[in-house]
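Moving on, here comes chain A:
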Amino acid sequence: QLTVGFSQIGSESGWRAAETTVSKGEAAKRSVNLKIADAQQKQENQIKAIRSFVAQGVDAIFLAPVVSTGWDAVLKEAKEAKIPVILLDRDIDPSGKDLYLTAVTSDSVHEGEVAGDWLAKTVGDKQCSIVELQGTVGASVAANRKKGFDTAIAKHANLKIVRSQTGDFTRAKGKEVMESFIKAEGGGKTICAVYAHNDDMMVGAIQAMKEAGLKPGKDILTVSIDAVPDIFKAMVAGEANATVELTPNMAGPALDALTAYKDKGTTPLKWIQTESKLYTAADDPQKAYDSKKGLGY
Partner candidate 1 sequence: MQQAVEGRQPLLEVRGLSKSFGILRALDQVDFTLHAGEIHALLGENGAGKSTLIKVITGVLSRDAGTIRLDGGEIEPRSVKEALAEGIATVYQEVNLLPNLSVAQNLYLGRQPTRFGIVRDGEMQRRATALLAGYDLHIDVGAQLGHYSVAIQHVVAIARAVDLSARVLILDEPTASLDRHEVDMLFRTMRALAARGIGILFVTHFLDQVYDISDRITVLRNGRLIGERMTASLPRLELIQMMLGRELSETTGERVAHDRSASTPCATFTNYGKRGSIAPFDLDLRHGEVVGLAGLLGSGRTETARLVFGADRADSGKAAVEGKPVRLHSPRDAVRHGFGYCPEERKTDGIIAELTVRENIVLALQAKRGITRPLSRREQDEIAARFVKLLDIRPPDPERPIGLLSGGNQQKVLLARWLATEPRLLVLDEPTRGIDVGAHAEIIRLIRELCDRGLALLVISSELDEIVAYSDRVVVLRDRAHVGTLQDDGIDVSSILAAIAADGSVPAAAEA
Partner candidate 2 sequence: MSRLSPVMITALVFVAGFAICSLQFPNFASTRVVANLLTDNAFLGIVAIGMTFVIISGGIDLSVGSVIGFTTVFVALSIERLGLPPLLAFAILLVLCAAFGAAMGAVIHFFDMPPFIVTLAGMFVARGTSFLMSTESTPITAPLYTAVSDFGIALPGGGRLTAIALIMLAVVAAGSVLLHFTRFGANVFAMGGNRSATALMGVAIGSMTVRIYMLSSVLAGIAGIVFSFYTAAGYSLSAVGVELDTIAAVVIGGTLLSGGQGSAIGTFLGVLIQGLIQSYINFDGTLSSWWTKIATGILLFAFIALQQAMVRLAGRSRTIRAGEVKA
């Protein structure tokens, strides 16, 4: 039986909770012993946790890095102890080094692009003023999702981001920021679409729009990222238009790669990219909701 140490970031969002739950499930499915150390959002704690995994002599280490930099020294220690490291949901800097076996991540720039492309296609040639709800200032996911979306809409002169503020990835802040956007944009009449870096902020924004007497999903298009259950609920109600999935199942592919490596010695690809699937109202949101709601979001 394999013992895997998993240095998880913490519990800052529903998505993160789901990732933890799914990872446990995937490990149980393969009867792997998964030890999860929670870092409370602190890199220091992750470094300490990895050191302690090395000291305990685990068979492999999964790392969901809270930031992309600063891992060289501690990963070197793991390498010297001949413990393979697999990165989950985020790559590290400088990437591609031989300090880790493989990285199971989504491409967050790509997620932004998928969202942007969908919006461009849906709007067509109409003029469209977009408001953007950014993630936490300084978080790399937020920067990447912004970058991807910006690239996608740069090709279309009719799409323009008119306002962009941080909603800290939370519902409450998403709602508050959207409220002020609506006031600043003439009661929301000039807003054609909202792009949120995650679904939680969008759920908040949808409430703000409804309270302002607007019809989200109809008057104002919505596109966001993560595909958490609640956004599907909104989709079912016709209040949300699109979301890009970030799968919480990073551990499954990682465990597969690990068993293949341990049993047969096959070296996996350096990057196992998870799919950034686009969901719209056409994709049976009710079914998606049912399948996701038990995952611990």
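Of note:
Definition applied: a residue touches a chain if its C-beta (ideal position, glycine included) is under 8 Å from a C-beta of that chain, and two chains touch if they have at least 3 such contacts; residues count from 1.
On the choice of candidates, all candidates are chains of the complex that A comes from, given by their letters.
Source: prediction; values computed, not measured.
Set chain A beside the options 1 or 2, and in this complex the one it touches turns out to be 2. On the chain A side of its complex with candidate 2, the touching residues are 5, 8, 10-11, 20, 35-38, 40-41, 43-45, 47-49, 51-52, 55-56, 67-70, 72-73, 93-94, 136-140, 143.
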